[in-house]
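Rather than the whole complex, this shows some of its chains in their spots.
So that you can tell them apart, the chains are marked A, B and C in the order they are listed, and the count of residues begins at 1 in each.
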Amino acid sequence: MKKKLNIALMGSGFMGKAHSYAWTLVNKFFDVDYEPVLKVNFGTDEELTREFAEKWGWEEISTNWEEVINRDDIDIVDIVTPTYIHKDMAVAAAKAGKHIFCEKPCAVTYDQTREMAEAADKAGVVNYLNHNYRRVPAVAFAKQMIEEGKLGTIYHWRGVYLQDWVMDPNFPLTWHFKKDLAGGGPLFDLSSHAIDLARYLIGEVKAVTAVNKTFIEERPLPGQRAATFSAGGEVNSEKGKVEVEDASFMIAEFENGALGSFESSRFAAGRKNYNTFEVYGSKGALTFNFERMNELQYLNLDDPADEQGYKTILVTNMTHPYAGAWWAAGHVIGYENTFVHAMADFLKAVEKNETIEPNFHDGEKIIRTLEAAALSSEEKRRVEVSEIK
Amino acid sequence: MKKKLNIALMGSGFMGKAHSYAWTLVNKFFDVDYEPVLKVNFGTDEELTREFAEKWGWEEISTNWEEVINRDDIDIVDIVTPTYIHKDMAVAAAKAGKHIFCEKPCAVTYDQTREMAEAADKAGVVNYLNHNYRRVPAVAFAKQMIEEGKLGTIYHWRGVYLQDWVMDPNFPLTWHFKKDLAGGGPLFDLSSHAIDLARYLIGEVKAVTAVNKTFIEERPLPGQRAATFSAGGEVNSEKGKVEVEDASFMIAEFENGALGSFESSRFAAGRKNYNTFEVYGSKGALTFNFERMNELQYLNLDDPADEQGYKTILVTNMTHPYAGAWWAAGHVIGYENTFVHAMADFLKAVEKNETIEPNFHDGEKIIRTLEAAALSSEEKRRVEVSEIK
Amino acid sequence: MKKKLNIALMGSGFMGKAHSYAWTLVNKFFDVDYEPVLKVNFGTDEELTREFAEKWGWEEISTNWEEVINRDDIDIVDIVTPTYIHKDMAVAAAKAGKHIFCEKPCAVTYDQTREMAEAADKAGVVNYLNHNYRRVPAVAFAKQMIEEGKLGTIYHWRGVYLQDWVMDPNFPLTWHFKKDLAGGGPLFDLSSHAIDLARYLIGEVKAVTAVNKTFIEERPLPGQRAATFSAGGEVNSEKGKVEVEDASFMIAEFENGALGSFESSRFAAGRKNYNTFEVYGSKGALTFNFERMNELQYLNLDDPADEQGYKTILVTNMTHPYAGAWWAAGHVIGYENTFVHAMADFLKAVEKNETIEPNFHDGEKIIRTLEAAALSSEEKRRVEVSEIK
């Protein structure tokens, strides 16, 4: 019989839903030794939290996060709140000896991420930072191919992550536009994912040269329940200042010599969750677009010259990473399944008390790179990531 | 508090898994009045069934289907067995007053489908035939667009459903190759889906002209646990006769005057679950490919002539059919979610004791068309669907 | 120095332009021993013909086709008139000992094609039937791959050729709608191309089962200069009867056992010149779409299972068929270049007095198949091609 693990979910928005889904399903699809128990859900809005918890079967709710984290019966703290509070919650959880599953971006500053990593290391708890796109089967398969040497020496990385959900100037000033709450705009929200993928697939960024840009300087204050991807209720007639960029374009020099770029924007009409990358190497190339997440494009320079071309691999075979847990070749899966994959790997790490990636140390490196980019944009010069202390 | 509904799941293979997933989730994502209880799982292989039931949380198992169906505490009978037994189970369930959720194809003969429909009508139970592709958001959106008249008069339907899982001549003779167990080959397995979509989207088929073809006449007898999409254990050295077609090409004349086609094959290299359609009308056209199930292609003849073109709509907006229950624009969903949609609609029908589509009467019409196609292929002539009595 | 060859161009419409282009260029791009001289252009409308001839540099014009064909100084007769007159011109040209380059479809009846082939055989003249799509580099490359055995045993052919230029019920009754002038509708105009490609790539058709359909029964009589793809001047208020089908769907059984289909329509909104095919074999598959004529999709079952997928080959390498004559990899070519390829091959055949394909014998087989399809649609039954005498 499986050992029960009590989960505390900190937050109940868009990500709370995705995590609740995944905690419900993880041991149906993957062979893990634990049965996650949806123990308690923390939220600041009691009514919303109660409603959410009932729907998803969280046994209890609370509006006091410190109490929740310090409960003796909690094994795992799962953090899905706005970014600014990640650090306090994660440090508290580490101190309380809880394993931590934390949404991205890691925190709003490089300093905070170091504090998180140190606390987790000191406490010896398993900590996981949910850059979930690593666990799309097509991406995990890309990793496998690159590790097998199928791309040879890497020359280029092109990471492009575009959305359009705030293009309307009347989209309100949600927490995503406040530097102290979000860390930054698409640089933190989107490029953090892209940088995680680049580090995962090809290696560390050495130096960045970036330009950030804000198109809409002021926005109406938000009404009730505005949230990620959602304008919420009626907006306020009062306006406030946007503190983050609307778009961030960055050139990256990698330690291995590759030349790359990260371009993210919330002002790219028609792009909903257009998280894409291209990797070019001496032996081949791979491209990925999350909006067609079951596909990976592969160009193999070992093919006969006249038969070369980008191949669309449907990464749904039973032998593809993670895919064997699901349906059958050609039976495509969705966004939500990446969370199940993440939890399966996390629970295996918990079982063996092992390190899992990405974790708070990865968060450190990512946020450090983002801060380097912000500095580069501000000082209009190339910045070595190591300059950020 | 939600009213509990006890489910009996008849079968535990590929489809049993998909249905278990959906029963687990339906009331998390959709606002239904019921809480489905995973009461009992019937299977012929006790060990496999027990394992499956434990994983998915079915409270009990049984190897006696008649007993299960006649249990007083069962509200819903969910049939995911091989096709040949659908009729017996459905008729028994209807007689026992149970609502029925049944996998496709409806049955192995037109006669059987009529018996099923009559039994369900007589008993007044809600009955649903799970041609799940209707409930892909992109397909439901196509339906909405067509009903709003956006395509005008329909001229053409092109339904193409291709797979390749049995191309290896050593793929064993599973039940899918036996006429009395499966009804037919891809005609029954794949074209039944395509015909359901055509009927849903544009109307009834009046006459068919078809050619069926078998490429591999004999196959090794199956080993242990061969199943849909899976060769199972070691194959037998003994061979048996393939009784169904490997491919079925059909021209269809619709009652509304449209000229269409249905082409299905299990011998189309590289096509995994390539369930596609194109609809051409006087005002526009739509195309769909399940392997990119979150997308719908739309050509609008009302656009300025020089700006016309096939548009790729990502059907993931919160305002698209079913999509509002899930994540956010651009956050694509998967195959499994169509089952959740079907169950949500089914449970609403149960609540109001209403008819839901497709049901056994739709099954009747579909299987009648398939029998017309089989007769057409046999007699090498056009057959009116009404000829099948 | 190159030997001069005097050309007589019979007709001066859309195809006259394409042929004039190609005669002008053929010995610039290809190494042929002849210099084609644009000697004389026949047309029925003297004014239009004069204008056309001046633009393209045809030395003389004539409105008497028999005279032109029988001129001693003419070496090659190039026929681009409406279909009904192909036979008379071709037979006259053969009798006069001229080599013949003839547009497709070959003629309006099987009988006529036999007469053409016999006359050409008897006269021993080189005769070429311009199903130009064979000479798209991607198609010629497909042929090469199939001949090398890369597809193995062929299971399926799917030829789909869709247009939409006559969807408007007020598009006038040009010659394309008259059976005695055109032979048929899209069956003759479009499926003839598709059948040529199928024969070229995979082999002969043994039997067909077809349904033709006319959506618009009457159309206004045409005004001045209505032509292929063009409604011309103001239409007449008077209407005339459409004598050909608007769409033709056909199932084809090939002599080699493959099951295929040919679907052609002029009522497919948004499809301009959507001439596509898919070939599925035991070792791989190929797909082609003329609207992306520089690309060929290839699926190789010999690739590792997890790396299989349809590959988009850009068929523009200097080593691809015909492509070496043009620019460089990635520098795509257009429709018009297929005519240059055809003329280069034709002139080589003339030089060596060799057979070139397709020729009038191919025309015979194609039109025979089309007549079988027309009969099948009429008699609502499968027709063996050999039934057409």
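Note that contacts are C-beta pairs under 8 Å (C-beta built on N, C-alpha and C of every residue); 3 or more make two chains touch, one makes a residue touch a chain.
Remember, predicted model here, so these are calculated numbers, not experimental data.
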Full complex stoichiometry in copies [only 3 chains shown in place]: 4
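Here is the rule we go by: only the chains that are shown with their structure count from here on.
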Self-contact between copies chain A and chain C, residue sets same or different by half: same
Rounded Å distance between chain B and chain C, as computed from the means of their C-alpha atoms: 41
Between chain A and chain B, centroid-to-centroid distance (C-alpha), Å: 36
Interchain centroid distance [CA atoms averaged], chain A/chain C, Å: 54
Sites on chain B at which at least two other chains make contact: none
Residues of chain A that touch chain B when the two form their complex: 14, 17-18, 20-21, 24-25, 27-28, 55-56, 163, 165, 228-230, 271-274, 290-294, 314, 316, 326-337
Interfacial residue positions of chain B with respect to chain C in the complex: 155-156, 158, 160, 162, 167, 209-211, 213, 215, 246-247, 249-251, 253, 257, 259-261, 263, 265, 267-270, 278, 280-285, 299, 301, 308-310, 380-382
Contact set on chain A toward chain C in their complex: 141, 145, 295, 298, 300, 303, 305-315, 317, 319-320
